[in-house]
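Attaching a single structure in structure tokens format; questions to follow.
Only one protein chain is missing from this complex, and each of the others stays in its spot.
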Amino acid sequence: MSKRKPYVRSMDGWWKKNPYYVEYMIHEGTALFVAAYAITLLVGLVRLGQGEAAWNGWLEALKSPLSLVCHLVFLIAIAYHAFTWFKLFPLTMPPIMVNGKRLEPGVVIGSGWTAAIVAALALLGLVWRIAA
Amino acid sequence: MKTRKRSNAPIFWGLFGAGGMLAGLFGPMLVFITGIAVPLGLLLPANTMSYAKMLAFAQNFVGKAFIFAVIAFMLWHAGHRIFHSLHELGIHGGFIGKLICYGGPLLATVISAVVLLGLGF
Partner (left out) sequence: MSESQKVIEIEVLRYLPESDAAPHSEIYKVPFSDDMSVLQGAQYIKDNLDGSLTFRWSCRMAICGSCGMMINGIPKLSCETFIRDYYPNRITIEALANFPIEKDLVTDLSGFIEKLEAIQPYIIPKEPRTLEQGEYLQTPEQFNAYIQFTSCINCTLCYAACPQVGLNPDFIGPAAIALAHRYNMDSRDGGTAQRMELLASEDGVYNCSAVGYCSEVCPKHVDPGNAVNINKIEAAKDYFLRFLSPKGGSK
């Protein structure tokens, strides 16, 4: 008769026990703010569909202190999303070969962050051009 | 024993990835423009998001595609990530969880499409 009695440990609070996991939960948590901002835009789109008065109401609401504070929080969270998204590329992307050699992780990440900065500036430039 | 049943995750993972990329490339600047710069009149002209300009943008084919992509994909990204984060916190979403995390983005996708198409070209 076997004397084995394997003990299964609980997973409760697993992520609190290691700073690596805490950071993981934080960058996963940025999704809440991505959702909140996307919903804000969705509301705006619906208001746009409801006509000029509704749209202007939404624009006015964006000027409120609450909205400004929220968007500042969204900005920090979504910027952290972007920062960690590209930082994970060496893990999540297949190796990129250039001249028969694999691109270094630092180059991959740097390229990602650069693309994000370029995209941001391009967007700003485009909006500025259209608005003028 | 492990299941060999094929997972349907690729659909949602693909949407998650697309949304993550969009949010990563355009998210911060979009938040800055729509939520900080325009409301405060910083850097950009005061009428940047006027009804006339936004309507014109939304009636433009590229503008429609951009608005649709940003709203829909960011929500699919967020829903997938939130559903899995809940699981990691020991909260098993079950049907209600899936309804919110995947049904929500689906609803938003439909609403966006309907509104955008309704605005005409």
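To keep things simple, chains are lettered A and B as they appear, and every chain counts its residues starting from 1.
To be clear about the criterion, contacts are C-beta pairs under 8 Å (C-beta built on N, C-alpha and C of every residue); 3 or more make two chains touch, one makes a residue touch a chain.
Bear in mind the structure is a predicted one, so any value in this text is a computation, not a measurement.
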{"item": "Chains in view touching the one left out", "value": "A, B"}
{"item": "Among A:L68, A:L88 or A:I130, the residue in touch with the chain that has been omitted", "value": "A:L88"}
{"item": "Hidden partner chain, residues of chain B it touches", "value": "1-11, 13-14, 84, 87-88"}
{"item": "Residue ranges of chain A at the interface with the undisplayed chain", "value": "3-9, 11, 14-15, 17-18, 20-21, 24, 28, 88, 90-95, 100"}
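Please note the rule applied: only the chains that are shown with their structure count from here on.
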{"item": "Centre-of-Cα separation between chain B and chain A, whole angstrom", "value": "11"}
{"item": "Chain B to chain A touching residues, read off their complex", "value": "19-21, 23-36, 38-40, 43-45, 47-49, 51, 53-55, 57-58, 67, 70-71, 74-75, 77-79, 81-82, 84-85, 88-90, 108, 111-112, 115-116, 118-119"}
{"item": "Chain B-touching residues of chain A, taken from the complex the two chains share", "value": "11-12, 15, 25, 28-29, 31-32, 34-35, 37-42, 44-46, 48-49, 52, 55-56, 59, 62-63, 67-68, 70-72, 74-75, 78-79, 81-82, 85-86, 112, 115-116, 119-121, 123-124, 127-128, 130-132"}
